[in-house]
Structure formats: structure tokens, C-alpha cells
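Below is one structure, written out as C-alpha cells, with a few remarks after it.
The other protein chains are all here in position, but one chain of the complex has been omitted.
Chain lettering (A and B) follows the sequence in which the chains are written, and residue indices restart at 1 in each chain.
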Amino acid sequence: MNEKRYAIVLDTKKCINCKACTVACRAENHVPHEEGAYRIWVTALELQGKFPDLHQDYEPSQCQHCQNTPCESVCPTRATYKSPEGVVLVDYDKCILCKACMTACPYNARFVHEHHKAIDKCTFCYHRLPEGREPACVETCPTKVRVFGDLNDPNSQVSKLLDTNRYYRLKEDRNTNPRLYYIIK
Amino acid sequence: MSTHVEKTGNSLIQINPSKAPIPFIIIGLILLAIGGYATLQVLFKGHEAVYGVTREVPWGLLISTYAYFVITSTGLAFIGGLGHAFGFEKYSKVSKRIVVMAFVILLAGFTQIGMEIGHPIRLMIYMILSPNLSAPIVWMGVFYGIELVILAIELYLVFKPNQTAKDHETAKVVGFFALLVGVFATSNLGYVFGSLNARPFYHGVYFSTFLVISGITAGAALLMVIHNIIYGWNIPEKLNGTMNALGKIMGMGIALMAFLYLWKILSSIYTQPGDAYLSAMALIKGPLSKNFWIGELGLAVVIPFLIIAFTKARNTRALGVAGIIFMIGLFFTRYDFIVAGQLPPMRKALEGSGVEAVNGLVQYSPSAGEWMIFALGWGLFLFLYFMAEKFLNLETEEHH
Partner (left out) sequence: MSFTRLKLSRRKFLAASGVTLAAASMAGGLSSIKAVANDEAKGKLGELGRKFVPSSCAMCVNKCGLIAEVVNGKIRKLNPNPKFFKSRAMLCARGNAGVEEPYNPDRLKAPLLRVGKRGEGQFKEISWDEAFKIVAKNLDEIKRKYENRSAVAFYSTEGFQEEFFHFLVQSYGSANTVRHPTLCLSSVIQGWSSVFGTYPDADLTQAEFVIMLGANRGEALVTPDSIDFQKNRPKGQKIVYLDPRFTVTASKADKWYPVKPGTDLAFILAVTNVIVEEGLYDKEFVDKFTFGFDKLKEHIKPYTPEWAEKECEISASEIRWTAHEFAKYAPRSLVYPGRRTSWYVNDVYLRRACAILTAIVGSFDVPGGIVPKSSIPLAKHDPIFPFFDMSKGRLDVSFKGIKELLPEDERTAAGLPTDSCTFLGEKDGSWLAFREAALRGEPYPIKAIIAYKQNLVESAPNREKTLKLFEQMDFICTIEIQMSETAWYSDLVLPESTYLERWDPCHSLSGIWPIVTFRQPVIEPLFNTKSMHEIAAGIVNEMLKIPSLWDDADSADVEDFKATLVEEILNKPTEEFVKYQLSKYPGAFDQIKKEGVFYLSDKPVYGKMRKEGTRFKTKSGKIELYNLKYEEKGLDPLPVYRRPSQPEPGKYRFILGRHAWNTHAGTQNNEYLHMIQKENSLWINTKEAIRLGIKSGDYVKVKSKVGEQIVKAYVTEKIRPDCVFYAHGFGRISKGLSLVYKKGASQAAILEDKIEPISGNAAMHETFVEIKKA
């Protein structure tokens, strides 16, 4: 097992909903300034309680890089594919914009990129990785909610975080085996 | 007014003196012009600017219309196949019309998917270069491609002058394949939806069966409508048997559809509070409820079924009326199903999620552009079909 397995681990308790990650992603990946065009989002979860006993959490998310990959299996041209490290990617040149993958994705992670005329979504900033650079959203996050790394490396920060913390993943019932892990604290 | 057709038999081109097709040709042309305008808009401004589909509801009116057309086409091919392959006399009496209609309506369906898909040409290239065999859309391409070819062959055969016995044999075989591929194509189309992890409302074998049956029902209905139009609501006696048989198919089809639908809705309701439940509720008392109760239930089930039952499928005019009503209703059935499945949001519509919802459901309504592409499909169908009626001989000879 020397193949890498990339993942992002999030400690959302630290998230301040500053949206730096969303802007970094938009800039890094030239996501158009259009309604509905975004690879990453930060949700303010429901306000809990009544004034003055209030609680609120924030939940950043993006494509889950599912290892059981609903979007990949319905893609007719193999425009959607998995890299050897398990990163789910889209080849713009092969995408026919049938939108089956959008309809199949349980996380609403995909959108039509108007300039590329193809489906777009989070790539874990795959183009940055060979240069040893972290994904833009991870790098810029002020409070370091997000940690990116290789699950196959027991010494990576992601492995350690998952070893020492309980975590959940989104919509486990969909059986998608996501690579975004949310730490429970 | 009865259509007077010279019994010159086999000549391909033959001007039909009836004026019945002319208004439809004109309407077809107008719709084509509207659709052409929209097509240019799409080419210049892009899909996003012209269509109302969104990130949350990626499939809307065009996919619904596509399904409506192509499933009707395969239903027609099925009926035609019954005539050819199994020698059901009643259907072979109208086999030319069936083949032409199936072919033209398939083309109409292709306009919808062609305008919906961002890169239709690429689809053809990469379906060959790197097809993903587990993706139902690939099979959809394959089956409908084959269906088109088969229908083309059938067209050739039915219009071939001086038919030989061998031609009849070939027609039988081809007809059989048309039927078979039609069933595959339609049930696979069901799987195009059923394979979507995110949309539990589409899941289950029910949908494919439902589509096949509804396609045949639609084929029967359409045949009755068109014949009424062509014969000025006065279908010649010799076709009474055929019409009666079609009427029965339709009646049975509707009953089966209603049965399957009932269970679909009930089983969805029992998934509460899951997404299938939300979809069902969107139909029953949500944003699609008018469509559902009036369109799907009233127009596609109750009224045509009652008409058929009361007339015992004998009054051809009544069958024509039932056919029209059913075809309108069926459109709601297609549209509602596809849209309802996508209304439950994949993420809650909370601040910052980017998702907007009303009463817990995302929203979709077709844009003007989509309606215009819808018109394109109808325009193509009406124009081509009635041109064929006007300029080709669609009367089928008695087989010897």
C-alpha cells in the first residue's frame, strides 16, 4: 500500500464562518462569479435554543470524494473518474453535460461551469499537490479547521486526528464512503 | 369527410387530397420557428442563460419531454412490432403510420436531449472511445441508436415498392427487434433515473415496468388521436377493429399504470421522513399537486379510463378524445415524476449553504427558453408527420 489516499479532516468547532475557504477556492480554481457556481460552501447550521440560550455551529463542506462514487458510476463517457489516490475528478474535455452526475450526487457538490462548458466540483486542488502545496481552502483557513493529508501514512496529521478523535461523515446512509471526516469534540 | 386514396398501391410519393394535415403542418412550422429561435439563443448565450434548470434541479422540462417522446416512440414500435412480428392483423393495418410516427417522434425526442445535453457530439465520440458500461446513459445511447436504425429499416421496408414475401419475413424479424429494443430502451431509461444514488424516489424496479407500459399506452393513444385527425373524426369502418383493439390496450395500460403508481406513491410515503416521502408529498400536496391531481390523475387516468369504459372502446371519436386527454395528462406524469424526484434538497437550505428552498423543497419552473425548445420538439413531430401524411402514402395495403 504505497498509494496515497487523500482526505480532509475538519474540526468544525473552530470554524468562524469567515468564508475565506470559499473565496480561496473561487480564486484558485477560477470558479465563475455566477449563482450556483461554487465548489465549497460553509453552512450556518440551525440556531439552537431560545434567546438568550443560543448555540450555533458552522459546517463547511465540498465534494466528499466518495470512494463508492455515485457520480462516477453514472457518467457515460468516463469524464468523471478517480485518480490513483482516490481523488474524484472531471475531465472537462470528455464531459457531455448530461448532468447525470449532478443528479446522482447526494451532496449537491457539482455544478455546470459556464466557461468550461463542463461539470465542475472540488478537486482537492489536485493540480497543487505535485508542487507540495496544500489545497487552497486548507492553506488559507484562518483557524485551521481543515487538515489535508494521506490516510495511508500513519504519521500524517489526518491519520493522527482520526486515530485520536471520534468523527462522523455526511450521509453515511448513502453508502458513499466519503473522504471528508468531521471530528466530534 | 372521408379521405379518398387512390388504390395505386405502392408508389412512395402520393399527394393526399385531404386538407386535414395542412393546419398541423403550419402549426409545426410555427413551432419549429420558435424552437429555432430558442436554439440560436442557446447557441449564443449558453444553456445556463436560457434554461431554468439549476444546480439543485439539473433535469427539467427538456428531459421530461425527451422521455415523453422517446417512450411514446418505443411504445409505438412495440405496437408495430406486435403487428409485424406476431401478425396481429389489427395493428398491421396501420403499420405504415406506426412506423412513420414512431420514427418522427423519436426524432422529436432527440431534439430535446440534443438541446439538453451540453455536448451531444462529444457523447457520440466518447461513447465509443471511453464508454462507461455501468452508466445507463451509455445504454440509453446504444438502445435508442439501435431503435433509430431499426425504425429506419422498417421505414424502408414499409415504403419499399413491390414488396416480396421475403420483405415480409424481414419485416417480421425487424419488427420483433423493434419491440425488443424498445422494451430494453425504455426499461433502461427507467434505470437512468433509478441508478441515481441521490434520488430514492426514482429507485425500484417499478419505474422501468411503469415506463414500458405507459409507453405502449401512449402509443395506442397517439394512434387513435392521429387517425381521428386524419380521417376528420370519422375513421373508416375497416379500421374500427384496430381502433377498438388500441382502445383496449389503452384502457388496460391505464389501469396497470394506475396500479403501479398507487403502490409507488404508497411505498414512498412509508419512507417518511426520507427523500422519497418528500417527493411523494410534493406531488400530493406540494408544489406539484395541481399537476398531480388534475394532470396525472384526472387527465391521464380517470377521464380517459372512464371514456373507454363507458364506450367499451367502440366509439372511435370518443377514443380520439380519450387519446388526446391521456396524452396531455401523460405529459404531467412524465414531468412530475422527473421533477418531484429532484425537489428534496441534498443539503438543507440554511444560511450559506447556497441552497434555497420553500417549505423544505427546492424549486424549479421551466424557463421560456425551455418551453421554446419543447415547442421545437412538437414542431418537428407535427411538421414531419403531417408532411408525411400529406405527401406520402401512409395507407397500409391489406396483406395478401
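Going forward, a residue touches a chain if its C-beta (ideal position, glycine included) is under 8 Å from a C-beta of that chain, and two chains touch if they have at least 3 such contacts.
Worth saying up front: this structure is predicted, and the values here are computed from it rather than measured.
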Out of A:68, A:143 or A:175, which residue would touch the omitted chain in the full complex?
A:143
Full-complex touch with the removed chain, picking from A:43, A:77, A:123 or A:176, is A:123
Touching residues on subunit A - with respect to the absent chain
4, 14, 16-20, 22-24, 26-33, 38, 47, 49-52, 54-58, 81, 83-85, 89-93, 115-116, 123, 125-134, 136, 139-144, 148-149, 156-157
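In this text, only the chains that are shown with their structure count from here on.
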Any idea how many Å lie between the Cα centroids of subunit A and subunit B?
39
Over in the complex, which subunit B residues touch subunit A? Could you list them?
46-48, 53-56, 58-59, 116-120, 122-123, 126-127, 129-132, 134-138, 141, 192, 195-199, 342, 345-348, 350-355
Partner subunit B, residues of subunit A touching it in the complex:
17, 19, 34, 36, 38, 41-46, 58, 61, 70, 72-79, 94-100, 102-108, 110-112, 114, 117-118, 174, 176
